[in-house]
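Only one structure is covered here, and it is reproduced in the block below.
The complex is shown incomplete by one protein chain, all other protein chains being positioned as in the whole.
This part shows chain A:
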Amino acid sequence: MSEGILVANLDDIAEGEGIAIDKSITGTDDNIALLRDDDGAVWALDDTCTHETASLAEGWVEDGHVECPLHASKFCLKSGDVQGLPATRNTCPHRVEIRDGGIWLFPNETP
């Protein structure tokens, strides 16, 4: 269990949107997308779509899913499981904690 990294403030991400946290900060292979669902909850997934090179942080976030901005492959925010073609491979979820309005990321920990 790592200590986590303070990567952003809750106010940095509007509901239904996302931001990408660079891999130099997260220490992971890929950048990590912080995605804020329309209910306000924040989730974290590997940022690069498993289909083609596109940033999920720039996707459409709604109702527990993010839709890739390129070809609309859909991933579950919580599990990273692919929900719709053209992507066929799941993406990797990471654990997030909100403390005093700060978003703490725990790379490679299961949510």
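Structural remarks
Convention: a contact is a pair of C-beta atoms (placed from the backbone, for glycine too) under 8 Å apart; a residue touches a chain by one contact, two chains touch by 3 or more; residues count from 1.
Criterion: contacts and distances are computed from a predicted model.
A chain of the complex is left out here; the name its UniProt entry carries, from "Rod shape-determining protein MreD", "Ferredoxin reductase", "CRP-like cAMP-binding protein" or "NADH-quinone oxidoreductase subunit", is "Ferredoxin reductase". Across the interface with the omitted chain, chain A contributes residues 14-17, 52, 58-60, 67, 69-72, 84-86, 88.
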